[in-house]
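Mind looking over this structure? Questions follow.
Excluded from the complex is one protein chain; the other protein chains are retained at their positions.
So, chain A:
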Amino acid sequence: MTSVPAAGGTKPPAAPKSRKSVTGTRRTVAALFLLPALVLLGALVVYPIGYSVVRSFYDQSGDGFAGIDNYKALFTDEGIRTALKNNIIWVVFAPTVATALGLIFAVLTERVRWGTAFKLVVFMPMAISMLAAGIIFRLVYDQDPDKGFANAVWVGVHDTFSQASAFPKAHPGRDSPLEPAGGGAFITKSPVRAGEAVSLPLVGVAPDLMPDGAAAAAKPEPDKVTGTTWQDFTRGKGVGTLNRVDSAELGYAGMKIEAVKDGRVVASATAADDGTFTLPASADGAQLRLPASNFKEPYNGLDWLGPSLVTPAIIGSYIWMWAGFAMVLIAAGLASVPRELLEAARVDGASEWQVFRRVTVPLLAPVLAVVAVTLMINVLKIFDLVFIIAPGSSQDDANVLALELYRKGFSEDQPGIASAISVFLLLLVIPVMWFNVRRLRREVRR
């Protein structure tokens, strides 16, 4: 499968080479050389194919002829349908992404001196078992961002781009003008008046989460509601003057404030760095509310192994294992691409992207096809990674055909249906089988 398939048609046929026996072997000797292999292949590979085909037409116990009932189950059984759907997702995405990454890595590593080291790192997962890879990725996908690497990175990225909840756990202190408003929000006990400065003190935000702008008392402005929201507490100095802005205290920069009249939000504002805010005159007579979005728990990352993400997550681990395989095969193909072609394109003024798109990729197309087809066959039979990574609670959602076959055949005692699944898998690889044989026949018969 490694030689370029299309090349077979264009290469001039090799000079016929005689492989007649040099010893004039007797047939019995040939038979002895072949016997072990043929017996084992017959008993362990050929016979099972026949057995499975026959078995797939019999019912659960194996006594009654079931016609095509077992094959009907492939498309009616809820579990198998999920498996089929997931297998399609696998076959479409895993080989294409792995091949694309392999191509990118193969092309890029040619340009750095330590390309070999990089290739070694990416190729290494090929050497380990899917079980080990599964355990590795169970750790990576741990839901807790403090333990699972995937969520640690994801939450880091997420929090960089959106500081949604700046003040988890903030709450009113003693004698506060604020009271809980339900759902985690806080609201002033009494309505506010334009022209006076409002105090909205809270406590309880961990020092490392606090913005570092010092709080300032807001100046009253006529026709406007002004105020300050701040942490009415300083570590080491206590609350200072209760409900009054002290010099060492910090403002809640970014706190959202809503003015509520009769249950409707009439105005809203966001606190400045020093915790001050200004609301228009329309807020006169309203109560000020600090909505719950200010206080919600910190973002906790994605549920990688939950029902909706489990299949993409496992495909990710597969790509981690097999992108190196694609890369190595493609790099070997790349090494045989004539450099003059690439140079010629560059001399003609083609950009690097054009060279890649118009010269490199078309020349590599046969190799890319071989890699993608190989990965497809491989993905069709995917079992270990799903079996290990998907937790019991979402294994049904991550189901694939090979796993369903294992369940049906070895824990649900449904050998008929399991055989039908195996025959179905076999049918899917028959085109590749046929292609291999046809290509080799040309080489062999010369």
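Structure notes:
Convention: a residue touches a chain if its C-beta (ideal position, glycine included) is under 8 Å from a C-beta of that chain, and two chains touch if they have at least 3 such contacts; residues count from 1.
In this section, contacts and distances are computed from a predicted model.
Entry comment: the absent subunit's protein name, as recorded by UniProt, is "Sugar ABC transporter permease", drawn from "Sugar ABC transporter permease", "ANTAR domain-containing protein", "Protein-methionine-sulfoxide reductase catalytic subunit MsrP" or "Sulfite reduction-associated complex DsrMKJOP iron-sulfur protein DsrO". Only one of A:A170, A:V370 or A:A398 touches the chain withheld from this view, namely A:V370. Of the candidate positions A:K72, A:K147, A:R235 or A:R357, contact with the hidden chain is made by A:K147. Contact with the undisplayed chain is limited, among A:A100, A:A132, A:A197 or A:A216, to A:A132. With the whole complex as reference, residues 1-2, 17-23, 25, 27, 29-31, 33-34, 36-38, 40-41, 43-49, 51-52, 55, 105, 108-109, 111-112, 118, 120-132, 134-140, 146-149, 152, 320, 325, 328-329, 332, 370-371, 374, 377, 380-381, 383-384, 387-388, 391-392, 402, 405-406, 409-410, 415, 418-419, 421-423, 425-426, 429, 432-434, 436-437, 440-441, 444-445 of chain A touch the missing chain.
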